[in-house]
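In this view, the complex is presented without one of its protein chains, the others remaining in place.
Coming up: subunit A.
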Amino acid sequence: MTTRIIVVTSGKGGVGKTTTSASFASGLALRGFKTAVIDFDVGLRNLDLIMGCERRVVYDFVNVIQGEANLHQALIKDKHCENLFVLPASQTRDKDALSEEGVEKVLKELEHMGFDYVICDSPAGIEHGAIMALTFADEALIVTNPEVSSIRDSDRILGILQSKSRRAKEGREAVKEHLVVTRYSARRVEEGEMLSYKDVQELLRVPLLGVIPESETVLQASNSGAPVIHTKESEAAEAYQDVVSRFLGEEREMRFVTYEKPGLLKRIFGGA
């Protein structure tokens, strides 16, 4: 199998790219694929915290690009699952340290090392760092919240993907796009105050890979430094499992997207 490079991107900040990168990469590794996840957010590294490997960071992505360390030294083996490696971002450099040739070299080397998947956790925005994260992508997870600015920014990043990626520039087959709607509240959708995932999909016209519900377990997982996909009895974890399954071509029904209205008695006497 040749290496597939997958960018996790959104345009807008804080929508769940790093959360998704961590769980998606872990999910692929749990299925037995040799996977690397790279933090492209140079200057604002976070993936290491979410993966729980912050204390083992010695060298980073920029060190490798600039020849100050080799890739083997910089890759951190994940402690939660086999087959998974983290390449942290540099905390002290600025985003321009990511040269296109440098990024390409690292990706080529990962390919030679026999990685099946390389997940690129993009920084927010449409500047250099975000462009570098998507330049070499074969596929893209577009992470979107059901909210106006996130949806508009996702559309922007789709346009950039379709013009600035290597695949686009070289006129090869387009980057395969997948929509991941996160922080979804079925209750608020039911009440007409949040766009439904179907609305989001209709607006962006990208095939839907999954819907991740708003869930407290995401914060708990980041507190403890284990990607949420490992959390037992968490809806977000199961939704991420479904995302991985669908990505690998298995059929899974959408879960956690409907809300049961509490009955009249419940509304009078308690809760809601």
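The criterion applied here is as follows: a residue touches a chain if its C-beta (ideal position, glycine included) is under 8 Å from a C-beta of that chain, and two chains touch if they have at least 3 such contacts; residues count from 1.
Note that contacts and distances are computed from a predicted model.
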Task = Mind telling me which option in "Nitrite reductase (NAD(P)H) small subunit", "ATP-binding cassette domain-containing protein", "MFS transporter permease" or "Cell division topological specificity factor" is what UniProt lists for the chain we can't see?
result = "Cell division topological specificity factor"
Message = Tell me which of A:Gly171, A:Gly192 or A:Gly249 is the one touching the absent chain.
response = A:Gly192
Query = Mind pulling the subunit A residues that touch the left-out chain?
reply = 147-148, 151-152, 155-156, 159, 162-163, 189, 191-196, 199, 203-204, 264, 267-268, 272
